[in-house]
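Shown here: the complex without one of its protein chains, the others still in place.
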Amino acid sequence: MSTPSSASSARNEVRQVAPKLIELSEMVLYGDVWERPGLSKRDRSLIKVAALTALCRSDQLPVHIERALANGVTREEIGELITHMAFYAGWPAAMTAGRIARKVFDEVRP
Amino acid sequence: MSTPSSASSARNEVRQVAPKLIELSEMVLYGDVWERPGLSKRDRSLIKVAALTALCRSDQLPVHIERALANGVTREEIGELITHMAFYAGWPAAMTAGRIARKVFDEVRP
Amino acid sequence: MSTPSSASSARNEVRQVAPKLIELSEMVLYGDVWERPGLSKRDRSLIKVAALTALCRSDQLPVHIERALANGVTREEIGELITHMAFYAGWPAAMTAGRIARKVFDEVRP
Amino acid sequence: MSTPSSASSARNEVRQVAPKLIELSEMVLYGDVWERPGLSKRDRSLIKVAALTALCRSDQLPVHIERALANGVTREEIGELITHMAFYAGWPAAMTAGRIARKVFDEVRP
Amino acid sequence: MSTPSSASSARNEVRQVAPKLIELSEMVLYGDVWERPGLSKRDRSLIKVAALTALCRSDQLPVHIERALANGVTREEIGELITHMAFYAGWPAAMTAGRIARKVFDEVRP
Partner (left out) sequence: MSTPSSASSARNEVRQVAPKLIELSEMVLYGDVWERPGLSKRDRSLIKVAALTALCRSDQLPVHIERALANGVTREEIGELITHMAFYAGWPAAMTAGRIARKVFDEVRP
């Protein structure tokens, strides 16, 4: 579900259906916006996981939680973020994110 | 999916990731708010299932539909609520809730 | 904003743009679904206000809170419902509903 | 998941829980609204898939993408629609729709 | 509210806060995606207004309804689209869009 290669495999899956979307992901979103100095990658991961939790995008959360860990967000911070989000997006959204984070943490454990 | 123990098992799953969230669930949400006299437990279940249906929180609906039955909401009322919600949150949200309710009803049947 | 005539005036406003939508509101939603015996009008108002609060439909809340009062939901129950919704849809949605309810309560006061 | 019969099987599943909802689907939504001349079936499918993508109704997307193909929307147009939606509802909603479209396209391939 | 210049004035308002966002709007969204041949401008306007209605983006609807008219979507089609959306995103979202469309239609009337 959230192995290191799953982001690129999702992209390859979608590329055949919507090639321009993937081109924009690679050139604009990851190639340009994520590289801007205005916010650190760690901060960008924090706000992205917050938004995905609030919008309950369960399908996309695993790979982005995993990438947040790679960008220096700790497991404790992700737990704290999810708790904080419960107040801004409701308990059900937070509980769903909590279960997904648990699975990701279990899987990326060495 | 929606056995009597699934709410507490979800809590245990999330507790390790976000212990404060579960503490707040137990002390504040269930220990305080749900026990307030301003609305009956049956009414609280009605509005909770309505909100979960409207927000399309598929992941959280099963356990809360089951708890609604335990709080005295009848199956017919849940069906009527889902029909009502179709007009306020759209047919797709209602159809998703209808399929989930169907599964819960089938599982809790003696 | 939420005078007794505002629901019908909103309908008249929209009728010219989308006459079929208003016909369906009158014939199907209010003429049929709301009249069904499966849930009382008071319960239908409860779940409708819950859904509108959860979905943050600020524009539509005033007239429906007012109608809920007319259908026998008390002001205390609306306050309790809004508090309950904070946990299922987040504090911001509840605070917005709280401010709207306050305005409606002030306006319908004799 | 998205075989030709899955729309009617979903309806049958829900019919037992919420019979009025299915009656309204058949008599009002499909029997009346979809038959109106104001928008072609192809246009109705376009805007429906756009709305389901934007609202991230993953559960309902497969059958409606399949029906869009039957109503004359091409695969290329669905890919373009999903790309367009990325800008109006966010990349995660579009990526989810892209993966679902990919599965539907693979399944309906002769 | 929805005069021909309001889209560019909104952009200028935001440019000072988020200059990159406006650069992306102009170079990528309008300069590239909207110019792609896969969907006509009329179809892109249809699905955009559908998405904005479904997501209840009241703030952004006026200028995009106006642009839809400029792209060849008729008033009758917008009314029909809003009616259709009532079933996919709920009556409140459709009523809000209906009121906004009414205002735009009144303002752009010669």
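Order of writing sets the chain letters: A, B, C, D and E. Residues in each chain are counted from 1.
Convention: a residue touches a chain if its C-beta (ideal position, glycine included) is under 8 Å from a C-beta of that chain, and two chains touch if they have at least 3 such contacts.
Remember, predicted model here, so these are calculated numbers, not experimental data.
> List the neighbours, among the chains on screen, of the chain that has been left out.
Displayed chains contacted by the hidden chain, ordered by label: A, B, C, D, E.
> Just the residue numbers, please: which parts of chain E touch the chain that's not shown?
Residues touching the hidden chain, for chain E, are 10, 13-14, 16-21, 24-25, 29, 52, 55-57, 59-60.
> Could you pull out which residues of chain B are in touch with the chain that's been left out?
20, 24, 28, 33, 36
> Touching residues of chain C against the unshown chain: what are they?
Contacting residues on chain C, toward the hidden partner: 56, 58, 75, 78-80, 82-83, 86, 90-96, 98-99, 101-102, 105.
Quick note on the criterion: only the chains that are shown with their structure count from here on.
> Under the over-half criterion for shared residue numbers, do copies chain D and chain E use the same patch or different patches to meet?
Both copies, chain D as well as chain E, present the same residues to each other, with over half of the numbers appearing on both sides.
> How many degrees of rotation bring the Cα atoms of chain C onto the matching Cα atoms of chain E, given to the nearest 5?
The two chains, chain C and chain E, differ by a rotation of 120 degrees.
> If you average the CA atoms of chain B and of chain C, how many Å lie between those two points?
Here chain B and chain C have centroids separated by 22 Å.
> How many angstrom lie between the centres of chain C and chain D, each centre taken as the mean Cα position?
Averaging C-alpha atoms per chain gives centres 29 Å apart.
> Would you mind listing the residues of chain E that make contact with two or more other chains?
33, 36, 54, 79-80, 83, 86-93
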